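Every protein chain except one is present and positioned as in the full complex.
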């Protein structure tokens, strides 16, 4: 930090640049486009509809499209989806996924990121699909190719073996599972790519609401990292960050 | 109950017989052999060495051999094992299993039960062996044939498939697993015999001490019943009771 | 596993048979009837109505009847029951149990399994009946004779003694209890057949929602295995698997 | 309170008496014997040896004998017991109960309270004896007759019925139980006297350390009040307070 | 138990009497009045309206009045209260307490028990009144005189001192408190009668729903016994059992 | 932040000063005395001896005296205290409090802070003294006058009233209590100064290890803030920060 | 206490004055104004609307205005706000904050307290605003100047540095944060005034409902005190008490 301040004092560094390096973003008017570019490289700001009125969500979505040419809204019910669609400017391209409860809007001039990297999203059962869908949407919006592999229950090993090839072909894997949450462990025992466990709040009685799944993934006898129960957005974004690192390497960026 | 009392009043039933039917055991001198026979059919009384002095355990073991011609002692360390051996009468046949921490003693005239039924005892890893060993000993002492299948971790599916045949051949299966406790679920998805899940207190951090394994087994998406963490004795005895029911059926006892 | 693959390579085993042995089920067209036969021997697929719309449940039930000649639906409210009934083909035999919240449908040509074995289902109080009823239905659908013994509270020992004979006559016993969950312990102290404890989510305050009952059954000083809170289906299916093992033994299948 | 202060202002009540009524004890020299008399009517001050050095415990015990002619020490190991005995004046009558880990000392002129009332102390198993013994000692020191009924496990109903008469004859019952803690519920279903449940920290795995027993007693479907896990002193003292109320009524004190 | 059976065999005891002694109640027609008399001495059967339809509750209340000349219904909302009142026979005396949510009905010929003993019911704040009211009703129905002392918060010591005299005059005290549950400890430090702590499910955040109050009462540095959170019925009944013991002693019943 | 950077760029602010304002401490050689002055105004760096070897602790204490002219060491056993004393330079003034397990060392030229403000430290019982002592030491080292008020149990209200005057005279109050932790609530109901609740890890069974005390203080029906269980240092430092604010106000510093 | 009683006996102190000193408030008619003055110096009585009917809340608010010239109502929805406004006398000044869900009413002759002290209220995100708003209202009603600093998330350090100056200028700081609750720790590391952490019940999955935030603040490696989850009133009042102490010192009241 001292270097930066010395450089500013010496006139070698502008205050704006110093601020940007220390803060990670610049607040000057001119800095706005820089911020946008930076944002495009990383995780998109998502609007959590849950706990907001349809109007509030629609307002935030409109602001998001205006400033970043895109809106990503999660936990959207159909009433909110209609309000958001009504509130957006006309030529916007809207994709509302009812099962994943996500709504994505792209302005015509939105410059969608594209990564040369694949994220596999695997679900143990039907009830894991909404949470896994959220993960899938954010990974796709970050530019990754998403491989969706549904209903790979741990109770029948055959179902797992059937999809082993596409799982192994991915650069990073998100595995969503509720109840006892054993699937990420079984998958991670069969692949050598990073696996992110995504516990889902199914189940009942002792360990219900996803706690058994979370505990099982944290205790896994294989190598796994984990996100919180139902944190589809976080799992997808973490996989997207791995995909970005792989893409950057493929593009020849950085090296030691 | 009224029938029994009426029968006693009418002189059709002796008080001893009434007592035995109502209590499940008779306290008269003459009833002692009856009690022994009954006991031989069921779960042997085990002596828990943990929390007792070596001398106390040795005294209880000697009493057990004297009255039932057998002693089954659990959670035995080597010092206690020596004390027990020293305290037992000479021609007794002693089997001390250091890993399972069990000691079994049979008097020469002990009439060991023999069931025409098999209990498979499966472990996920090396650290599950002591608890699973306790289950194995009690099932064997109840007369079942025990099939011991060790180190069948869930991280390598191949290991499970290798032992599928002997698991399927058993009449009832005990599966011991710590950490995330996924093995019983995987096994129960592959067989059509009853599976008893036995969570083991390995693991650490959140869900350590066997709670993640217990919760995972209770949440299993297959059909399982479960015993408490480290309850090797209970798992083995429950499997033994199923083996006894199967043996009785094979012997032509009872029917609907 | 290597044996199987070697046999396939040598032409001694068809790929279909190898797949069936490794997977537990065959996916070929021809294999469909085999799969049905296998299924009939085991636990029926149940449709959990909770968390589904009446239409979704009705669709799944119709598919189940079409492919397996039977549907077993659990957690059914009256609206859903009507939707299911409306969606099934005409000559189907429907049994909707309002208290147990189960609906069972048999096509006229359904070949119902029949086991020479009895499952006793015992409840501690009136509020345990719905969960115990679920256990009862699945055991019956697996072919067992079900002995229903209601309202055997632990607070009056007389009530327990009154039903001791039919409990002892069963091959396996499911005991459902809420609050402190003491009844399975008391019953298991009086019988020598396997007892499956089924905790029910009654109770309030500390240990409410079935946790006290679950903990009490796991800590039982007798021999018990346990299922999760309100897991009526699992308890009934586990008892059904024991009944199947007993039936197979009575029929002369297998032996050591 | 205003009445008391008005009376003091009017000279109708001495400050000492006012203080005693408001505080429950007087701090003047003259008040010391009054305090002693009051104390004798209620719960004796006990010295908890656990967490103190033998010397500290011995000093406190000596002070207790000096000021109240009695010392009641709990959680005493043998080393501390020797230190206490060595530190007490010569003609003191000492009763050290190794199992209950209590030490009671009476000076020759100690005027022991005597109540015309009985406390039954019932244990489920051997491991409940130390905690129940603590309850027994404090009830006896409060003057109650203690009926000690050991090893009345819930797994064999016959054992309970054998001791039903002395339990019913008592004025209040303390029932100590670990593991699933079902005994107080069974006993309370058979008597019409107040029952105090005393959970004991036996057990292991889920609900171990007495939590299952505590939860089970709080959820009991009969009428019970409960104390904390291993709180033998509190259970005995609460039973002693009931015994004192009964004794006072028998002696003709008070009425409505 | 053997004595009873021997006596039956010898003709010294009728089967009915034996049954009544072993069971605590007789099932013969003739035994009905005996049972009623016994019941009148103890805790009345209460009907928990919560979780039942108004019709079901009304039916149970009508049956209760028919067989015992009284009905005690708890957790009653106004709709249920109207249904119960409509379903009872005409000359019945009905007392519906809206705050305590209890409804008590006495037939004209109901022989209300009367005990020469007082139960003080103390509340910390307004929100404790419904639960404490339930305790009050059951104690009164058992025949005790109830002293109701409301809103004695621990934050202003003056309020406690103001009601100390009536608290000390009672034979047993129920103290209801939510939030931190400190009032029972403060009260028990000021009286020498038995105190039953009744935790109430007020509070929020960590320790909300009555758990902090329950834990605080179990940890109390004075002598207290406790019931489960919101268990007003149990607290009142336990206090009623103490009141009955005191009444019996005052009436000259029993002695050692 | 932008202002600071602009000022540096303009030469109006030296990089050192900018760094100190942004970081809270300066790392330049010259800045060392500044840092010391700043530190003297705030919370002293304490060395936690627990988990360190006596040698490590002694080394850190010597460094602390060298750089700040003072060392504050917490959780010190006697062996460590000797090591620290041996390792410090000769003319240092050492105060080792065996009960509070704290060691404070002042170099002869240490310029001790002095605040015109008082912190009252109140304990419920003897076992709270070590934790409260830690609070007391840190408050005193921050310059506050500490009023130590010991053994003010909630079971005897008289004891509280006896010390009410000095509590009310303080500017801020720390109240340490274990078990049910009711004392801070009672005290806060009697004063109008800020009270910091300090839960202590005494107690046993449910809510033991200070959790009941913590929950009770968080649920308090009066106004309290709380620190973690046994966090004597934090409670004392927070009280010291309030004392510093009061002192600054008394000295005429700042105003709105 | 003895001093006071002696003084009353000697006629040196009136009973009213003695009562007021012992109780903290006087119940005589004449004492009413004194009480009001005392109250004005401290924390205002707030009416919690949650769990009350709009009518009940309106009645209490009217009483509060009548007796103290002010009403402070918390957790107010719009229906209740209308009822309260309708029930208050005409010239009352009403401030209903929809986001904070607070309603404050001042009678024209209300003598609002004014403190020469500032409370900063800082929020981590939008969802913390309602709870922080409650804290803000109570601090303002106690007379403090409130500095409101919104949306200072921990994920972008720049936002924190932007508001560091007004935070440092305050006499005491309340920091509200949900999710992981890290903001109070970061703020407390940057200021030397007392910080009160206010955990908010946002978040989901493991540690949701504010428990992770509470735990994080209790474990903070800086100096913080904490209130319960969502306890905005308590946090604001505790900050207000510090502000009052600072104000008193600025006004020249008290000193050591």
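Descriptive notes on the structure:
Every chain is named by a letter (A, B, C, D, E, F and G) in the order it is written, and numbering of its residues begins at 1.
Keep in mind that, in the parts below, a contact is a pair of C-beta atoms (placed from the backbone, for glycine too) under 8 Å apart; a residue touches a chain by one contact, two chains touch by 3 or more.
None of these values were measured; they are calculated from a predicted model.
Put simply, the hidden chain is in touch with A, B, C, F, G once you look at the whole complex.
Of the listed positions A:42, A:89 or A:108, the one in contact with the omitted chain in the full complex is A:42. Touch with the chain omitted from the figure is made, among G:154, G:198, G:227 or G:241, by G:154. Only one of B:8, B:105 or B:157 touches the absent chain when the whole complex is considered: B:157. Checked against the hidden chain, the listed residues G:130, G:208 or G:240 yield one contact partner: G:208. Within the entire complex, the positions of chain B that touch the omitted partner chain are 127, 156-158, 204-207. Seen from chain F, the chain kept out of the figure touches residues 19, 22-25, 51, 199, 201, 210-211, 214, 228-231. The missing chain lies against chain C, touching residues 1-2, 5-6, 8-9, 11, 14-15, 18-19, 22-23, 27.
As a working rule, only the chains that are shown with their structure count from here on.
When the contact pairs of C-D are matched by residue number across E-G, D-G or A-B, over half of them reappear in A-B.
In this assembly, the C-alpha centroid of chain C lies 61 Å from the C-alpha centroid of chain F.
With centres taken as mean Cα positions, chain E sits 24 Å from chain D.
The multi-chain contact residues of chain A, meaning those touching 2 or more other chains, are 19, 22-23, 27, 156-157, 161, 205-207, 211, 214.
Applying the touch definition to every pair of chains gives A-B, A-C, A-F, A-G, B-C, B-D, B-E, C-D, C-E, D-E, D-F, D-G, E-F, E-G, F-G.
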